[in-house]
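Here's the structure, in structure tokens; my notes come after.
The complex appears here minus one protein chain, its other protein chains still in place.
After this line comes chain A, so read on.
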Amino acid sequence: MTTPALTAPAFHRPADLADALAHLAEHPGAVPIAGGTDLMVAVNYRRARPEAMLDLTGLAELRAWSDEGDAIRIGSGVPYARIVAELATVLPGLAAASRTVGSPQIRNRGTLGGNLATASPAGDGHPPLLACGARITIASTAGTRTVAADAFFTGPKRSVLEPGELITAVTVPKAAGPQQFLKVGTRNAMVIAVCSFALSLDLDARRLGTGIGSAGPVPLRAREAERIDLPWADPRRFDDALAAEFGRRVAAAASPMDDVRGTADYRRHALAVCAARALRRVWAAAHTEGSGR
């Protein structure tokens, strides 16, 4: 933190992105605020004392999503409630993850942009973005760049986001098959993930995508697990042993630690269970009548 602000922070609510970016360039101390569900908690505890705030909720382009053909471009300011309500068919994995975030109030305010910028290892939006191969669009007065979701995070609460930059959108390929998101928590709702797992099955490319949450310093892909041989030719040959092997590979890709939410051992175990279940579910969904594509 810089000099503590003892007066109310200066507040700017731009109406378009160019204004927002220019303001940010001029006022490096201005902290962007979208839903405020991470930032205001920090302010409340005085872990953050922003001298100025840049309110992003007036930027229409951040609060809309668009169909780009084979992908959906989601404005960084679209709240979870809308992802659940409007995108569950095309992006079932992300919608399932969004459904697990906080409470209805939090889902009405909280955004993917805020989730990414906070870069908590427990952010529930992250694993499905990794599993689906999403790309993150970042803008500043210097221009625009896109970063793959699995290259966005650099450490706990750290990302490639530079001062002066805003996340404008997240582009997620439309589901090409069943997707799953499982989140383990010690409470049945409104709980921070002890660990989580996202899986997407691409029936066209015959490919698996994975994302592990809350079991490492950053969200992780389980690349060895993604490479597992699936019985595409004879789907009935899929068995519990294969699912279990997939689970083992996912658990091996994690690097969890012991903390107040759970032990590293438990996280690895739970990931193996969740991954095996996820694979069984997507495989069954893809190969039973009336589902899949």
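What we mean here is this: contacts are C-beta pairs under 8 Å (C-beta built on N, C-alpha and C of every residue); 3 or more make two chains touch, one makes a residue touch a chain; residues count from 1.
Everything that follows uses one rule, which is that contacts and distances are computed from a predicted model.
Student: Leaving aside the chains you can see, what is the UniProt protein name of the one that's missing? Options: "sn-glycerol 3-phosphate transport system permease protein", "Transporter", "CO or xanthine dehydrogenase, Mo-binding subunit" or "Sarcosine oxidase subunit alpha".
Tutor: "CO or xanthine dehydrogenase, Mo-binding subunit"
Student: Which one touches the absent chain: A:K157, A:H269 or A:H287?
Tutor: Spelled out, the listed residue whose C-beta touches the missing chain is A:H269.
Student: Can you tell me which of A:R82, A:K183 or A:R221 touches the chain that was removed from the display?
Tutor: Of these options, the touching residue for the absent chain is A:K183.
Student: In the complete complex, the non-displayed chain touches which residues of chain A?
Tutor: Residues in contact with the chain left out: 4, 6, 44-46, 49, 96, 99-100, 180-194, 196, 260-263, 265-266, 269-270, 273-274, 277, 281.
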